[in-house]
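Note sheet for the following structure.
Heads up, one of the protein chains got dropped from this complex, but the rest are sitting where they should.
== chain A ==
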Amino acid sequence: MSLTTTMTDDVQIVKVNAERIDAAMAIQFKEDMRTETESGPSRVILDLSEVQFIDSSGLGAIVAAMKQLGGSRKLDLAGLTPMVEKVFRLTRMDTVFDLYGSLSEATAPANANS
């Protein structure tokens, strides 16, 4: 799979260029996230707007990616498609992450320090 990073002064945006984060790619995703976010700003936004399907393996990999950041950095999620949002809502993971409808909402000034 491929991840694309855009770095600004205070935010790292990681875009997932894949339609699925499923069991076939969860481990790869977790490793790629580790590489992408090895160092960087304290806030990372994961852009999920291309992702049409996620299963519990993919969900677990996103949780793992968040843990890899450590306590002083934060992972926010943006651009969740309805299906992806449903999985987060059902598993109550929507209470763990800050979810934004789009990348522009996530990076809007009012939210920059949220």
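What to note about this one:
Note that in this section contacts are C-beta pairs under 8 Å (C-beta built on N, C-alpha and C of every residue); 3 or more make two chains touch, one makes a residue touch a chain; residues count from 1.
FYI, contacts and distances are computed from a predicted model.
The unshown chain of the complex is recorded in UniProt as "Serine-protein kinase RsbW", chosen from "Aldehyde dehydrogenase", "Carbohydrate ABC transporter membrane protein 2 (CUT1 family)", "Branched-chain amino acid transport system permease protein" or "Serine-protein kinase RsbW". Considering A:Ile45, A:Leu59 or A:Ala106, the position touching the chain not shown turns out to be A:Leu59 (whole complex). Of the residues in chain A, those that touch the hidden partner chain are 20, 22-24, 53, 55-57, 59-61, 63-64, 66-67, 71, 82-83, 86-87, 90-93, 95-96.
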